[in-house]
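Structure incoming, see below.
Heads up, one of the protein chains got dropped from this complex, but the rest are sitting where they should.
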Amino acid sequence: MASLKELAKRKDLLAPGHRLCAGCGESIIVRQILLASEKPVVVANATGCLEVSSTIFPYTSWRCSYIHNAFENAAATASGIEAALKVFRKKGIMKDDFNVVAVAGDGGTYDIGLQALSGAFERNHNFVYVCLDNGAYMNTGIQRSSATPMGAWSSTTPVGKVERGKQEWRKDLVMFAVAHNVPYVANASPSHFMDLIRKAEKAFNANGPALLNVLSPCPRGWRYPQEDGIKIARLAVETNVWPLYEVENGRFKINIKPRETKPVIEWLKHQGRFRHLFKPGNEDMVEEIQRKVDYEWKKLNIFERATSEL
Amino acid sequence: MKRWEIKKVLEREIESLPQGVTIPEAGTSENYITGTWRTFKPVIDFEKCTQCLFCFIFCPDSSIEVDNGKVVGVDLKHCKGCGICAAECPRNAISMIEEREEG
Partner (left out) sequence: MITRQVLALTGNAAVAFALKQINPDVVAAYPITPQTTIMEEFSQYVANGEVDTELVRVESEHSAMSASIGAAAAGARTITSTSSQGLALMWEELYIASGLRLPIVLVNVNRSLSAPINIHCDHSDSMGARDSGWIQIFCENAQEAYDMTIIAVKLAEDKRVRLPVMINYDGFIISHSIDRVEILSDEKVQQFIGEYKPEFSLLDRNNPVTMGAFDSLGGFYYEYKKIQCEAIDNSLQVMQEIFDSFELISHRQYRTVEKEMIDDAEIIFVIAGSFCGSIREKINEYRSRGIKTGLVKVRSFRPFPDNSYREILKNAKAVLIFDRSTTPGAKGGPLYIEILGSLYGVEKPPEVFNFIYGLGGRDLELDEIDKSLEITEKALRGEVVDRVHWISLKKKEV
């Protein structure tokens, strides 16, 4: 794969002048992924922070072709684009090939866009679906989604006398994609950019649908200082909260195994959305979160071993 | 369809609006200044810089200027001053300087 120096010589497909918050993780991830594309790119973007901030008419930050259709249908829109590309190439009226990329947040993916994503996976469209997972509906003001972590404050899972933040565990998007038997699925983080860029290259080259589920730090929603996003994303990896792994044709591979796994508190304590967990009486929640992270990590390692000969 | 000119759109010439709300040009947001959001600006000490390019790859605003694969400066028209570059620089070669200090 290309070195960082070589990547820096490529054209950045996301221009500056977009109006995402200072320190937003989304544009970092999009830049890293699109730098990996060796073909022209066409993006289908769901409604969300990225869309409203990067396409304020008549300003666009996209240097590649781009369409925003609606909230729940990035995968269906990408299906249509891919079908058009396929028929033009079949008829011989188009020689260019494109990487078709759908981009959506966790709300547009785990929740409202899940059906369209399932359909597009099952139909085997050749496209890459990128989920920018910041674990809440940030664009509408930090409401909980099915990707919001257990225990997190959000504007619809506030902390009160009875409820202590979100009461449920996150949905597992990667396993959802794996269940569709798509050729390539990966969990990634912008903190480990070479890993993410390598995964993006693999996704672009997968012959069929691919999913990149990328942790997207959000200074507003997670409540941390704007310069800390990459540090916090790195902590998610180092605590096994967000393991870096990929599933290629059903074969699991953990890409980075922390030499010394940090306790989950290290991840929680830098974020205001978890502040209440550190108040006396809430120790049980921190313990429960640690147990769940350990359990998931153990499960992942078992999957890796179990599928190693596939 | 008349030739698209962003200036005419901004001057509210309705006839120059492209069909179907399409922006028929790439990367026009370069003309939009986000540098005014900044309270601290990154200053690179090239004595310390090893050209690891971490600042480039972590910049949310595509504002680390590179030339032939090397960091050459910061695009202050667009840098919002988030400070990720300074926080992630392994050599501490980037400092965040309060804007008004320059006065």
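Some observations on this one:
Note that the chains take the letters A and B in the order they are written out, and that residue 1 is the start of every chain.
Following the convention adopted for this analysis, a residue touches a chain if its C-beta (ideal position, glycine included) is under 8 Å from a C-beta of that chain, and two chains touch if they have at least 3 such contacts.
Keep in mind it's a predicted model, so treat the numbers as computed, not measured.
For the options A:P40, A:G141 or A:P258, the residue in contact with the chain missing from this view is A:P40. Mapped onto subunit B, the interface with the missing chain covers residues 1, 9, 14, 17-26.
Touching the omitted chain from subunit A are residues 40, 42, 44, 51-52, 55-58, 60, 62-70, 72-73, 76-88, 90-91, 94, 96, 98, 115-116, 118-119, 122-123.
The working rule: only the chains that are shown with their structure count from here on.
For subunit A in complex with subunit B, the residues that touch the partner chain are 4-9, 12, 14-20, 22-28, 31-32, 54-64, 190, 193, 226-231.
Residues of subunit B that touch subunit A in their complex: 6, 9-10, 21, 23, 25-34, 37-38, 51-53, 56-63, 66, 68-70, 75, 77-78, 80-84, 86-88, 96.
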